[in-house]
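The other protein chains are all here in position, but one chain of the complex has been omitted.
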Amino acid sequence: MLEFVIGRLLRMCLTVVVIVTAVFFATRFSGNAIDFLAGEGLGAKDRQLLIEYYGLDGSYGDQFYRYLASLMDGNFGLSLIERRPVAAIFAERVWPSLQLLVGAVLVTLIISVPAGIAAAIYRNSWIGSAIMGAAFFGYAIPNFVLAILFLLIFSFWLGWLPSTGNSTWLHFAMPVIALSTFYIAGMTRFTRNAMLDVLSQEYLRTARAKGLPERLVIFKHALRNANITILSVLGLQIAGLAAAGSVVIETVFSWRGIGELLVSSAIRRDYPVLQFGVLAVALAVILINLVVDLAYGLADPRVRLGKTA
Amino acid sequence: MTDRTSTPLLSVENLSVSFDTVNGPRAAVQDLSFDIFAGETLAIVGESGSGKSVTALSILKLIEREGGRIDNGRIAFRRDEDSVLDLAVSSEAQLQRIRGNSISMIFQEPMSALNPVLTIGDQICETLVRHRRLSANEALREARDLLDRVRLSDPDRRLLQYPHELSGGMRQRVMIAMALACSPRLLIADEPTTALDVTIQAGILDLIRELQQKSGTAVIFITHDMGVVAEMADRVVVMRHGEMVETAETVALFRQPRAPYTRELLNAVPKLGSGAPVYAAAKSMTGMPDSDTHAGPAEETVLEVKNLVTRFPVRKGLLRRLVARVHAVEDVSFILRAGETLGLVGESGSGKSTIGRSVLKLVEPESGHILFGGKDLVPLTRRHMRPIRRDLQMIFQDPYASLNPRMSVAELVTEPLFIHTALSHRERRDRAAELLARVRLPADSIDRYPHQFSGGQRQRICIARALSSKPKIIVADEAVSALDVSVQAEVIDLMQELQRQDGIAYLFISHDIAVIEKMSHRVAVLDQGRIVEIGTTDAVLQHPRHDYTRQLLDAVPIADPRCRRVRTSVQQIERKNPIRPIGHKPSPLAYQSIGTDHRVLTA
Amino acid sequence: AELKVGSANMPPYLDPGRDHSNVGSQFYYNTFDVLIDKDAETAETKFRPGLATEWKLVEPTVMELKLRAGVLFQNGDPMTADDVIFSLNRMLQPTFKPYVVRAKDRLGNFDRAEKVDDHTIRIIAKRPEPLWETLINMQQLMIIPEKYTKALTGDPNVAEDSDYEAFSLAPIGTGPYKISQFVPGEKLVWERHDAFWGEKAPFDKVSVSYVPEMASRITALKNKEVDIITNVPPDQLATIEADSNLKVASDVTPLFHILIFNTQNEVMKDPKFRQAISYAVDRDTLNEALWLGKAVVPSTHTYKQFGELYMPELKTFEYDLEKAKQLLAESSYKGEEIRMDTSAVYYTNGLLAMQAIAEMWNAIGIKTRINVDDKWTGGDPTMMVRNWSNPMYFADPFGSFGVMWAPEGPSEGEGRFKTDEAYGKTWEKFRFSEKVEDRKAAYAELMDRIKQDPPMLVLYQPYESWAMQKDVQWAPKPGHIPYVLDFRAGSISVASN
Partner (left out) sequence: MSDTTIGSLRETTGNPFSVQRRIPGKAWRLWVGLDWPMRLVLVLAALLVFAALTAPLISPYEPNAQSLLLRLKPPIGFMEARAGHLFGTDELGRDVLTRCLYGLQMTLLIAVSGAIIGMLIGGTLGLLAGAAGGTADALVMALVDIQIAVPFTLVALLAVAVFGSDMHVLIVVLGIAYWEQYARIIRGEVLKLREMPFIEASRAAGASPLRIAFRHIVPNVISPLVVMFTLNFSNIVLLESSLSFLGLGLSPPTATLGSMVGIGRDYMHTAPWIVAAPALLILLITLVVQMLGDRLRDRMDVRLRDR
């Protein structure tokens, strides 16, 4: 087990190093930040002045070396645009993002797992068809269309829900649902398939032959097994959400989260913010994957992490 | 012990069960009637697909879950002296009270019948808590006792283990413990030993019998193995195509089968002790005697294996450290002559397949020599091996899995030709047609795909493929194990016929001693990677010298109720494993020769 | 009372000296004061005392200003002559590189500021300056506290670069509102500066939040989550006007949306070609279609606010399809693809206008490709055509055309515009002539040169709109530079009910 965790951590370091390097050079090749920061109407001399001021001078190699050196000192740099520590910028954004993420994951689980189970059990009745039909639709709408539709219906026309900010729980309703619809749809379908697989297993016949009531058969014997498969996908979904999921939703609902920060810093070529962001997100994603893998090991006694790593 | 005068415990009357398929309803069981009395053992036999399992599931009314429907019939179960319940029309709630309580069931495949994510203890206790209303602690204590009763070692620890941590035999005993938890009045055992080794099977059968004697439970024993029937049953129901063809007392049935199908079934069963095949003069393809091979197989050695050792590493941890090794094949030597069949028997894990695969260099042996036509194959690289494969072919255990589902029969059968010869597409196709004719497959099978064939037909395709390059040696690894007895007999006949025609030498691997006896001229008995006894079939099986051989033979159920053996103690139920620590030096093997060609391991 | 604003933009930092963007300009006027203020109610230029109560030229190159007494910064420190000198000289003799860059194009003629006594200071120019008040009124010369700034980081007695950086995150001025919270790119909160020297601010608190999506902004307004929203595109005005609880305030902003041409690019080099594509743009139709006809399509680079120098009679930019075709035929254009760079959202209707113009050019046989990219390509030799804006930084042709198109100014500096000696001479006359007539004549000459060899095309002065709750009384003022959100006393009120 310990060996497994250490192994994963090592792999994680490698991944992070590669990502940091790749992002560093990709950003440099994608254009000089000066042209995004202070571009308009700069003569060559002025341009050079600012390049030095922002520390964008020197070859890419030099810059990378400086970047690594300051990383070693635990210094992630100043935002080129805001001129304050990137860590501080991130600290402001983490909580709102986390709220959204956790909200979306919870809503996804709360809705999709029961829906998937129901769809599997009632696969031949209208209930199953209705659930799967809804899932198909949920999977087919671009989420910003959904988000703006929500906004128009519930805020603009009905005036029931606030449209911007995140101060009360009412603020969560629309962003969380708009964000999770796609995932709910995906997870419902996945849960159904996992459940169908399990439902045809022989140990369920054994459980029934023991005289267990259907409730126990489904929720104890079947669900525990389905959970294992569900868990493996859930990890990817959470990771996906954490990595990219919410920039669109954050923009529509003026939700100051990481997703929006990453995209806007990339658009404005705020390298230090971007680099830190990618680093942080990558770490988060890898950690989530690690946690899910550990959970997987706990949920499935056949997987002994330490032995198979 | 059986009281046939009183009312039956369970009486099935005119049961008909059908499945809805895309082509309309399909009857799986038709108009089936039988009775079973308290304390009695009733065997239901019949080939695969005859409706045995459907009947069993219908009794517990679990068949609807599988998509079936009870169309007709009564399943009268005597709950106590004066109340009889028709299970076919009972409510789900009533059934839930009966299932696992008064009627319980043991399923065929012990791994898939246990829930992989729940502990053994949990799965046993469930039944106790549900039907006997025990508290969690009481249930746990009771479960421990049950495990003890089925003679599972270290029951306290077992309670906390998961199914995958137990061997097949152990799991099957857990199933039995579970089934016995509430002292059922009727136990249905659906092929409870099919997946197990003979020695383990013998242990399990003993156990069931013993427990039944103690508690007077009635048992419905479902199997397709006539040997097991002979050993276990008081009465037999023979089924075919969902209908009962005959029912009788066991002894009477074996002595005087009335229905033709029963006779057929009994005849198809390979019987141990019926004698080994005799060498037949090899014939050429033209059917004319061939002077070269006339001298008989006893002279020309096609394969000589000397001191073969094959080991597999067991690795653990991040760095894949070598922690132990599986000594799958230890110092094995034998020779194989042209036109001869050498049978390899032994239990699961004894190294049979590994020998076969080592000989073909599908796994790399660690040391030893494999002399084929005088040439040592061991040092050859994969590339240098390839041309030689033309003469060394293999037939695999599972006929379906060993055929690529996406290739047509023509392509499959001629794959060795494609690889080893420069024949044109046309010529290969002609050869394929020829080969299919030889294994007696219809000519139109040539463009079909594996999933369109039955098990026996698929195995014929495999045989045709092995024959296509006219090999000198065919390694047949459990080539008939997956087949029904009647089909099995046909395939064995076919293989023998081909051997007579072409003078092929078989290395015939099986765990079924009766099949080995029927097929092999000589036999090697394997135990934990070592040959413990090797010699002519008659010598080894009629006059076994080694203890292990005896034990093995003793465990084989004999399809004759008159020879029912009485075992005093439950035999080995655990599987042995050949995993040894690194650096383990096996002691050198010494053999004692007994007569010509019969050697026995002494040390 | 609290006022809530939903803004389409939010700056990453707040420092009036360093900034000249249309985003930052919204916010400085509430927090900072200039020495010489201006009456914003009229388009006409009327200067009035700010932090200086009186000012006079003591020499053609020296202006002396008397400072207002008893002015307190929002952190409680009194404003002294030293603060003023510090503020001015940080721009006039800049060490901090962003100031260096910013000062050059408009403050180049100022040499330094000097303290005379505790209430008097002098500003010294290099050459006689016709635009003294106008320049001193600029956002860049707003007054900030010296001690506070220097003490922000490092040595409290030295102005390090990091002090200026820190200042732009926690800015302090003398204006009626103190910035109590500023989260860059996200949120700005003002609280009333109770010790303000002038009339006190009408709100206890004003909070501005960033709502980038148009639909979200309008929804937030309609849902009463905010009182005012900025940047309402013309296409959305009907929605707001249809709602009886809301209203709109609009104005043409003193800013031109323009197209710039790279005169040095191989394909664009021929002046005839640039003339042709200029003549081919039907700006009135653009106005009609995209701005409900309410934008102002000028004939030349001039604003009403220029007063005497307002010269609508010049015909620098015209629509003439026939002429366009003829010039195109005469030009060296050989069917090359013309890349049209535009940022995605920065200018209202910017992308739409680009597409419409592309179609107009296609119609006379020019191949186009629109390239949406937020990167500034004005200095890129491969740039051909790009949209841009020329804001009126101060009310003089120098404050708009002048800043951008001076010899060695930003445009020439970027290498896409080239001036010769003659241009330079005319420029000198326009910039430094003391007589308005001379400046006018020189400007007309410059415009003619632009017409003959166009480095740009002025499209229109956009019609910008703000929407608000019915009870809010606010409107953009004509005397301000573009986009200023003026919430000072007298500029805004909320009908109490």
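Letters A, B and C name the chains as they come in the text, with residue numbers starting at 1 for each one.
To be clear about the criterion, contacts are C-beta pairs under 8 Å (C-beta built on N, C-alpha and C of every residue); 3 or more make two chains touch, one makes a residue touch a chain.
This is a predicted model, so every value here is computed, not measured.
Within the whole complex, touches from the chain that is not shown fall on A, B, C. When you scan B:Pro260, B:Pro387, B:Pro442 or B:Gly595 for touch with the missing chain, the hit is B:Pro387.
From the set B:Ser402, B:Ser445 or B:Gln459, the residue in touch with the chain omitted from the display is B:Ser402, counting the whole complex.
When the full complex is taken into account, the listed residue touching the unshown chain is C:Pro233, out of C:Pro233, C:Pro271 or C:Pro478. Contact with the omitted chain, checked across C:Leu286, C:Ile366 or C:Ala467, is made by C:Leu286. Contact between chain C and the absent chain runs through residues 214-215, 218, 233, 235-236, 238-239, 285-286, 288-290, 344-345, 351-352, 354-356, 358-359, 362, 369-373, 375.
Taking the complete complex into account, residues 357, 360, 362, 385-387, 389-390, 392-394, 396-398, 400-407, 415-416, 419-420, 451, 462, 465, 469 of chain B touch the chain not shown. Mapped onto chain A, the interface with the missing chain covers residues 11, 14-16, 18-19, 22-23, 26-27, 29-31, 136-137, 139-145, 148-149, 152, 156, 182, 189, 236, 239-240, 243-244, 247-248, 251, 259, 262-263, 266-267, 274, 278, 281-282, 285-286, 289.
We take it that only the chains that are shown with their structure count from here on.
Ranked by how close its C-alpha mean sits to the mean of all protein C-alpha atoms, the top chain is A. Chain A and chain C, compared by their mean Cα positions, are separated by 40 Å. Chain A and chain B have CA centres that are 50 Å apart.
Here the CA centre of chain B is 89 Å from the CA centre of chain C. In the complex of the two chains, the chain A residues touching chain B come out as 3-4, 6-7, 201-203, 205-214, 216, 220-221, 224-225, 228, 299-302, 306-307, 309. Of all the residues in chain A, the ones that touch chain C in their complex are 31, 35-36, 38-47, 49-50, 52-53, 78-79, 81-84, 89, 92, 148, 151-152, 155-156, 159, 162-165, 251-254, 256, 264, 267-269. In the complex of the two chains, the chain B residues touching chain A come out as 57, 60, 62, 65-66, 92, 95-101, 104-105, 107, 109, 112-118, 126-127, 130-131, 162, 164-165, 175, 178, 316-318.
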